[in-house]
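Removed: one protein chain of the complex. Kept in place: all other protein chains.
Chain naming follows the written order as A and B, and within any one chain the residues start at number 1.
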Amino acid sequence: MTHVSLYLLGGIALWVLGLHALMLQRSALRRIMAVNVMGSGVFMVMVALASRGADIDPVLQALVVTGLVVAASATAFALRLATADAGDNADTKQPADQERR
Amino acid sequence: MPELTVWMSWLSWPFLLGGVFFFLAGTLGLLRFPDVYSRLHAVTKADTLGLGLLVAGLSLRSDSWQSVGLMIMVWLLVMASGATACQLLARYQREAESSKATTEHRQANDAR
Partner (left out) sequence: MPAELIFDGILILLLLMLAGGALHVRSLYNAIVLFIVFGLLLALTWARLGAVDLALAEAAIGAGLIGVMLLAALARSDAEPGPRSGRAAIIVSLGLGGLLVAMLTRAVWPLAQNTAALPDMVEIQLAASGVSHPVTAVLLNFRGWDTLLELVVLLLALLGVRQLGRTTMQLPTAWPILRAWSRLLAPLTIMIGGYLLWRGSVAPGGAFQAGAVLAAGAVMLNLAGLLPNIRWDSGLTRSLILGGIAVFALVAVGTHWFGAGWLDYPLNWSKPLIVLIEIAATLSIAVSLTVLVIGENEQPSP
């Protein structure tokens, strides 16, 4: 049992934990967090595999760096989509507020 | 010369253990203390001291002046940001409490 296999197991556990919450939770924010946890699990498996050899695998690490930025972009878009209704309400509410002023 | 480094590494142990002790104490305070202010007090003070002791202990073991300087700068930055965050959280808590108190006061007046 080396640290690589420990982190492989940890990554798998994180992924399954995220999937479980994704199916069980009904709130959009929680589901977005669940997808992020799943992504972190995948990244952990990849980074653990990158450090399995004598020297560290830069290709896998570079892939994860790219993946992190893509995940952040997708999260930002998803969060905006999830709160789109609330934002629209605020938009329609705003003119009324201004009239009152 | 090797004797000096051996001495230094022995000397660093009390600092490192003291640092660990203060981190543990601060965390215990954060978990166990009853209200926000005393929790903030515990966590910021004990952690700043704990980090300072850790930096002192690791400086005794480090072999270059550059890393000692870097660690001291990290400590200063963490200390300043801890103090600022503590101040902000405490102030937020006080404003939340006072606004809650005024609404309760007003409700009591209305009821009367």
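One rule holds for everything that comes next: a residue touches a chain if its C-beta (ideal position, glycine included) is under 8 Å from a C-beta of that chain, and two chains touch if they have at least 3 such contacts.
Because the structure is predicted, anything quoted here is derived from the model rather than measured.
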If the hidden chain were put back, which residues of subunit B would touch it? 77, 80-81, 84, 87-88, 91
Contact residues on subunit A toward the hidden chain run 1-10, 12-21, 23-30, 32-34, 36-37, 40, 43-45, 47-53, 55-66, 68-70, 72-77, 79-88, 90-91, 94, 97
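Criterion: only the chains that are shown with their structure count from here on.
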Subunit A and subunit B, separation of their C-alpha mean positions in angstrom: 30
